Structures are given as C-alpha cells and as structure tokens.
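Submitted below is the structure of interest, expressed as structure tokens.
A protein chain is absent from this complex, but the other protein chains hold their places.
This part shows subunit A:
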Amino acid sequence: MPVRTPHFPDLLFGSAARLRRWEGALMGLLADHGYRELHPSLVLREAVPEGALRFFDGDELVALRWDFTVALAGLLARSFPTPPDRVAYAGAVFRRPVQPWEAVERFEVGCERIQPEGEPAAEADVELARMLMAIPGLIGLKSAILHLGNAALVRRPLEAEGLFGELADAVVAALSRRAPHRVREALDGHPSAARLSAHAEALLSELDGPGTLSALESSPYASLLEEERSHMDRALKTLLPILPPNLELRVDLADVAGLGFYTGPTLRLWAPGAQQELAAGGRYDRLFPDLGRPWQAAGFCVRLSRLLDLAATRPDLFEEPR
C-alpha cells in the first residue's frame, strides 16, 4: 500500500469560489490590456520534458501539460507565421514536485508579450511590470513586494569568462544560495576566480531598492553590464512614480532562479511573510528561436495555488472580499 500519493488539490466552497474570482479578475485585467486567451491542450504529444508527469496512451508515451509557456510556444510556433503580440492563459499545469508536500496540480494565470526579433523590448518589459503591479490590489493582498532582477547580470559575465557546464552551474547554485563564500570555493584555482567572486559580492551586497543598482559599480564587469544597468534604471524611473500604495519595489541583482530560461529582466512578486513567490516572470528570448521562429518574448505567471495556500494559512495578509 503506497503511503505517499501525488497531491492533486481538492478545493472546498470558499477556496473554489476564490479561485474562480481571482482567475476571472486576472484574465479581465489581461484582456483590458489587449491580451487574448489561448488554451493549449492538456496533453503533450511532443518530446516529454524532464519533470513532466508522463503516462502511456496505448503504446504512446505522452505527458500532461507541465508548463504553459512551453505548451503555448509550441502552439504559437506551429500556428502563426508572425506572432500575435499579446497572449494570455489560465488553467492548471501538472509538475513533478520537488518536495513531497507540494501539489502536483497547480493553478496558474499568465501572459506573454511577443515581438519580432530586433524590436526594442524595453517598453514590453515595463508593460508587464505595470500589469504585475496591479495584481496585489486586484486579488486583495494588503501589501506586496515586487523584485526586479536581470538574468543577464550573471549570464553575461559567465559567458565572457568562457564559463559553461558544471563550473558555471556551481557558481549559479552558490549565487542562488546567496553564498559568496561558496562562489569562491567553486572557482578555487580558476583564472577568473577573483573577478567573478568580486562580481558575486557586488550582486549580493544589497536588497534595498533603487540604491542597489549602484552596487554594480564595484563589479569588475560594470562596463560589460552598462546596458542592463541603464535598462533597470529606466524601468525604476518609470515604475516608482506609479507605484500603488502598499506595494514595495526592490532591486534583486542576485536573482538567478530560472537562469537557464530567462535571458534579461526578471520580475517576482512576494507578500511579506510568504514563503514562496506568488508570481514570476521575465524575458526569455531564446525560447522561440529554438522552435525555429525569430521572435523574442517576455511574460509572467501568477501562481494561484500558492495564493490559495497563503489565503488559507495567512488570511491576515488579505482584505475581506467585497
């Protein structure tokens, strides 16, 4: 008799109503900004990615949809010679959990902004940040924190030093732990050890808002990353004046989560006291070229399952629904 079964969440009345209400409000917000809904199939019949839930359909190995972004990208690449610029989605994904207490079925709402290669992307990045800023108010979160990061702050120095494979993974894992001493350990004896260690110290030095960007000045890669820094600076100057009350904006230079996927600016939404991020996204310009389409893309996903858990365990973080 198995003692551990995959956790597919059942939602009772209040939670089910909350899910529908949030889903509707978020899809409404996206529709108001010109995002049109796509609904990719629940069953993937292409190559089954690692982490997917696999099963056999007759003799054929198939899997459940494990990520909207990948499923949408396949659908868009097959269906359109030029990309629809704004798409949205809502539904469940089925992912193999890292921890035994995590649910397999997770509810999400998200969006994607797609452009032909070479088009300026800064405006699209700010558009996504502005929409994400509206979400705490829409779902009744009393206060929230938006972290702005940029995957290129780590990716570009690693590439410039010719660091790939296991060693690059070790540096990224150390940065993910926010452990500069681990970066030094991982790079021990490598010609770029001093430079990359100093860079890690700069990335990890602050997490306190706009002033954090100046920490980049002490990095040996400050000039290499000038474009990223000015991009983040411009985004901050645009977003800070329109920051809603009860939303805090922070710069997180050491955000490396999903570094294999994200190529530029990243966005993460937290609530004070939440143990996991509630929404996440960013720029991922390599996804469509890998599918044979010269398009660039950015998007975010709101993790409704985590929000439902938070509402159940920390109701004090939410306003009473009207």
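We adopt the following convention: a residue touches a chain if its C-beta (ideal position, glycine included) is under 8 Å from a C-beta of that chain, and two chains touch if they have at least 3 such contacts; residues count from 1.
Methods note: contacts and distances are computed from a predicted model.
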item	value
Name per UniProt, for the chain absent here [options: "ATP phosphoribosyltransferase", "Acetolactate synthase small subunit", "ABC transporter permease" or "Pyruvate dehydrogenase E1 component subunit alpha"]	"ATP phosphoribosyltransferase"
Residue, one of A:S15, A:S205, A:T238 or A:Q276, that touches the chain absent here	A:Q276
Among A:R18, A:R86, A:H147 or A:R283, the residue in touch with the chain that has been omitted	A:H147
Residues belonging to subunit A that touch the chain removed from view	98-99, 145, 147, 177-179, 181-182, 207-208, 252, 270-277, 314, 316
